[in-house]
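The complex is shown incomplete by one protein chain, all other protein chains being positioned as in the whole.
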Amino acid sequence: MANAPAGGITPTHDTGTRVTQVFGTLAALGVAWLCAFGLLFSPADRDQRESVRIMYVHVPSAWVAYLAFGVTAVASALYLLRSSHSLTWDRLAGASAEIGVLFMGVTLVTGMLWGRLSWGVFWTWDARLTLTAFLFVTFLGYLAVRRLGGTQHQRAKRSAVLAMLGVLEIPLVHFSVRLWRSLHQDATVARIDGDPDLDGLMLFSLFVGLIAFTLLYVWLVIHRQRALVLEDALDDHGLDAALVERRAEAALQGGGR
Amino acid sequence: MTSVDLAAGTTVDDGSRPAVELSDVVAVIGGFPVLAGVDLRVERGEIVLFHGPNGAGKTSLLRLCAGLLPLERGTGTILGMDVVDHRDELRRRVGLVAHANGLYQDLTVAENVRFWASMVDADASEVDGALDRMGLRGRLADAPIARCSAGQRRRTALACLVVRRAELWLLDEPHAALDAAARDQLDEIIRAAAASGATVLVASHELERTMALATRHVEVRGGQIVELPGG
Amino acid sequence: MEDAGFVIGSYVVVLGGIAVYAATMISRARRLARRVPDADKPWT
Partner (left out) sequence: MAERIRWIRWQRTRAIAAKDLRVELRGRVLLNQVIPFSVLVLVLFGFAVDDDGIAQRVAPGLIWMATLFSLLVMVQRTFAVEAADGALDSLRVAGVDPTVIFWGKAMALAVQLAVLEIVLFAAAIILFAPTLRVSGVALLTATWIVSTAGLALVGTLYGGLTAGIQGRETLLPLLVFPVVAPVLIGATRAVESGLGTTGAAVSEGWPWIGLLTVFGAAFAAGGTLAFGPLIDD
């Protein structure tokens, strides 16, 4: 594929604009504050001691993961229901799902690290952790299906329907795991985020963490969504170039007989 | 988008429109434009022969007419119905027989035809009629497809077309792997179909054989139609 | 700080993971952007 763009002039803009710069810097500031406070200033918890610091990254990551999958579900529904079937919704769903899987992954890892410190075991079949793992695998499947072939609208329709099925499964998995966990009368395991008594400053920092991670999510999803726009545009350009080649092929073969 | 006509007759097409009308149609498979701007018009009752080198797009053209290949660009109507908007409706009246005959290997010839008949509520007499027309009666009808000859499978697939009352026949290399007798029989079947009002599009390499059969020859190259003068 | 390994580790996992993803994603976006004319970028 010739890398000189079809437009001839070398484009100046990449996926960044004023909007992304604003979100990017705010997110960076928020995360910086979160790390500083989380690691240095915040007091250790009475009974969880230092391990509570993990909460400042674990809870915001989990929040963004669920937010991202929510956006994917809403965007998928909008793609299906709106008669315009605009691909923007599909690309937003795809970008948000990819970022959701990333945040869900780190949520699971930090959850295990925290679990290891709090109860000495990496994985407990806690209802919430199990649902998180379920969503992680479900959306890995979603991303795999997005990469299947077909036209852009085929991809969009197939992915949107799969996202809707994903939403349908959440309550089913949630109730079955909760019903299943209720059978086990193991020791009253402290809830995963431990609900240590958060004093004002700790609560405020957790809140800053949530805001910072949400800004980070928005920044990432804007860039990723635009990258998908570029990918689709390249497909179309690719198609134009391929059409030119294909039509030339006809003239070429003509010389045969 | 299931159309309301499941039981009643179709309500969309008035029969006057041409069987196939494509303008600047582009279709893509895996990023490659198999059809790169096809313009084609076929009247009802014609037998049109598409020939051209391998990979020219003959099969893709037939699959597009059968509503199996999504339209990337351009517009098209089959039997008067838009390829995109009325896709389910037009599919009901189109029959495609390709290398894969769309038959169930483990079922017998008769069972296959009866199954496809049940998909369009054709009754037993139509099934017998189709089997007769294709010379698939008696012991032949009870042979499982897996043990049938290429000719018998091809004729079974055509019987399924007849029983489905397909108005547009799309045949991809119909003469492939057939002996001389089976080929003549096939030509008779195609002529009879056209005589009874069906439109037949044939994609084939066998120029001499199908030259006589077709009312028009169209050369396909590089995903486009290259009209031959006079034809 | 007690359990420093795990606590610092969790921060490294979260922020490191996000940073790696952001870097690869944006550099790929920049490469794509060079090959697509500005007309096709709705945000410009």
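For reference, chains read A, B and C in written order, and residue numbers begin at 1 within each chain.
By our rule, a residue touches a chain if its C-beta (ideal position, glycine included) is under 8 Å from a C-beta of that chain, and two chains touch if they have at least 3 such contacts.
Owing to the predicted nature of the structure, the values given are computational and were not obtained by experimental measurement.
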Task = Would you list the chains present here that the left-out chain is in contact with?
result = A, B
Touch with the omitted chain, as defined above, among B:G37, B:G52, B:G80 or B:G95 = B:G95
Remark   = Touching the hidden chain, out of B:D24, B:E111 or B:D128, is B:E111
Ask   = Please identify, in ascending order, the residues of subunit A that touch the omitted chain?
value = 134, 137-138, 140-141, 144-145, 148, 150-151, 154, 157-158, 161-162, 164-165, 168-169, 172-173, 175-177, 179-180, 183
Remark   = Note that subunit B touches the chain not displayed via residues 2, 4, 6-8, 66-70, 88-96, 98-107, 111, 115-116, 118-121, 144, 160, 164
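Following the convention adopted for this analysis, only the chains that are shown with their structure count from here on.
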Task = If you tally contacting C-beta pairs, which comes out ahead, A-C or A-B? Let me know.
result = A-C
Ask   = Whole-Å distance, subunit B centre to subunit C centre, using C-alpha means?
value = 52
Key: Distance between the centres, which are taken as Cα means, of subunit C and subunit A, whole angstrom   = 12
Note = Per the touch rule, the subunit B residues reaching subunit A in their complex are 26, 28-33, 36-37, 52-53, 56, 70, 72, 221-224, 226
Message = For a test of understanding, state which residues of subunit A touch subunit C in their complex under the given definition.
response = 1, 3-15, 17, 31, 35, 38-39, 49-51, 53-54, 57-58, 61, 99, 102-103, 105-106, 109-110, 113-114, 116-117, 216, 220, 223-224, 226-227, 229-231, 233-234, 237
Key: For the subunit C and subunit A complex, residues of the former touching the latter   = 1-4, 6-11, 13-15, 17-18, 21-22, 25-26, 28-30, 32-44
